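Taking it in order: structure first as structure tokens, then the write-up.
Every protein chain except one is present and positioned as in the full complex.
Read from first to last, the chains carry the letters A, B and C; within each, the first residue is number 1.
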Amino acid sequence: MLISEKEIEVRYAETDQMGVVYHANYLVWLELGRTKLIEDLGFRYADMEKEGIISPVLDINISYKYPVRYGEKAYVKTWIDYYDGLRSTYGYEIYNDKDQLVVEAKSQHVCVKKDSFRPVSVRKYFPEWHEAYERAKNKEKLEDDN
Amino acid sequence: MLISEKEIEVRYAETDQMGVVYHANYLVWLELGRTKLIEDLGFRYADMEKEGIISPVLDINISYKYPVRYGEKAYVKTWIDYYDGLRSTYGYEIYNDKDQLVVEAKSQHVCVKKDSFRPVSVRKYFPEWHEAYERAKNKEKLEDDN
Amino acid sequence: MLISEKEIEVRYAETDQMGVVYHANYLVWLELGRTKLIEDLGFRYADMEKEGIISPVLDINISYKYPVRYGEKAYVKTWIDYYDGLRSTYGYEIYNDKDQLVVEAKSQHVCVKKDSFRPVSVRKYFPEWHEAYERAKNKEKLEDDN
Partner (left out) sequence: MLISEKEIEVRYAETDQMGVVYHANYLVWLELGRTKLIEDLGFRYADMEKEGIISPVLDINISYKYPVRYGEKAYVKTWIDYYDGLRSTYGYEIYNDKDQLVVEAKSQHVCVKKDSFRPVSVRKYFPEWHEAYERAKNKEKLEDDN
């Protein structure tokens, strides 16, 4: 299964007065995980936006298992949980440097035109991305079958 | 049903290059909604922390229906969706100034000691909060029964 | 002298593990101060951007006198320190709810076209803004003369 891994250095700015990373900041880390996955597939999200297409978040489910602190490192594991040519769901697990699972999450995305926010088909607009996403998805299925 | 309402003035800093509010920033707005609900019940979250108790987030589910833009206002409606003396789940709806539902969310919280992150009973540590939460919850139930 | 005042409710998200507001977040408050000043002059910055003109920051000088904490309120006082039809310098003082001066700052801005980042003359593009800024500036000078 294609699982990308992104190392995160906790920033002081990301902490709050609980002395741990502020919960909303993990959503930024999830984004860094997605960016890395897309890079591992050979693409750059910035290039998609240059074509006038953006990929907003439809929904996010996130569970916080364990706090992460300044001075630690974190590792975001990201994979394609679902993809149908239009919508993508990414799965995530974040680990701390003691290899403890600290966050689990899923996020659903769609591609839309930047000027109108109207949905577009990835299959049609970005056929090479589509193929890469299909491959990453099937690869996962094959492994699940074994 | 007790539903608190918090008006939000969109900050420029909250936008991203999509030209809309960055998705993680809505979690900050949810927090402002919770803070307002607690105030409407006659308490201040800052006072709880002065007692060495903090209330971290266990999980969040959030759906993005419609983008919000700089120059607009937003309104966070917050209520107690579930409360059992230990865990609280808050429900949220965010509306824009055209009264469109832009975000729906739920977040689950527990109270813990700041130094150890060990869970504590709200019922035991903050009996007045407990009663207020029970009342807000029952009030809702009564209305549901009618 | 025209001095706008903007009340700020400290957000939990704005704190860091020092237990005080994270220093970069005051720059966001300065922006809220500018926005309020522009509103007090009868305009909206969002309207300027709708014309394809943006007003980036050229430089900021900021001094931190006293920490601000969650649960407190802050008040941003903002005025036009300098304006010549092209560049604007804003002055700021932030006070806490005990009326202590907590931050002093100045920021310099210019207006540019959003697509090219080429400077434009406020006098030419927004003559009504220009007149309002001149009046606010002269008003200050007159008072200084007395």
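The rule is short, and it goes like this: a residue touches a chain if its C-beta (ideal position, glycine included) is under 8 Å from a C-beta of that chain, and two chains touch if they have at least 3 such contacts.
What you are looking at is a predicted structure, and each value in this text was computed from that prediction instead of being measured.
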Displayed partners of the chain not shown (whole complex): A, B, C
Hidden-chain contact residue, picked from the options A:A46, A:L86 or A:L101: A:A46
Contacts of chain A with the absent chain, listed as residue ranges: 9, 11-13, 28, 31-32, 35, 44-47, 49, 70-71
Interface with the undisplayed chain - residues on chain B: 12-13, 15-20, 22, 24, 70
Missing-partner contacts on chain C, residue numbers: 17-20, 23-25, 27-28, 49, 54, 56-64, 67, 114, 117
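Here is the rule we go by: only the chains that are shown with their structure count from here on.
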Type of chain A:chain C copy interface by residue overlap (half), same or different: same
Inter-centroid spacing, chain C versus chain B (mean Cα positions, whole Å): 30
Where chain A and chain B are represented by their mean Cα positions, the distance between them in whole Å: 25
Multi-partner residues of chain A (at least 2 other chains): 17-20, 24
